[in-house]
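Of the protein chains in this complex, all but one are displayed in their positions.
Take a look at chain A:
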Amino acid sequence: MSERELGRKLDRCLADGVIKLGTGLGLGIVFSVLFFKRHAWPISFGSGAGLGMAYANCQNDLRWHYLLHRNPKVALADETTQR
């Protein structure tokens, strides 16, 4: 059903965002602790990077339908898998 697609996309976005944020945060903490003498900035950097990646992914995912894709076969395959 086409009306459920947005919901699915947003779910994915959210999940992806959580994962990436969490991953970024974690990595930031790790790097901060390990290499950067417990500065704050790697943590913010990591979380920001994670958030940013998640944002970018979400936007891309939502935009995906409106963009032209290079390989039609690949596009079709992706679409079917996404559905």
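In this section, contacts are C-beta pairs under 8 Å (C-beta built on N, C-alpha and C of every residue); 3 or more make two chains touch, one makes a residue touch a chain; residues count from 1.
As a convention for this text, contacts and distances are computed from a predicted model.
Visitor: Assign the chain not included in the display its UniProt protein name, restricting the answer to "DDB1- and CUL4-associated factor 13", "PIK helical domain-containing protein", "Iron-sulfur cluster assembly protein" or "MICOS complex subunit MIC60".
Guide: Matching the unshown chain against "DDB1- and CUL4-associated factor 13", "PIK helical domain-containing protein", "Iron-sulfur cluster assembly protein" or "MICOS complex subunit MIC60" yields "MICOS complex subunit MIC60".
Visitor: Considering the entire assembly, which residues of chain A contact the chain that has been omitted?
Guide: Looking at chain A, the ones touching the missing chain are residues 1-3, 5-7, 55, 58-59, 62-63, 65-66.
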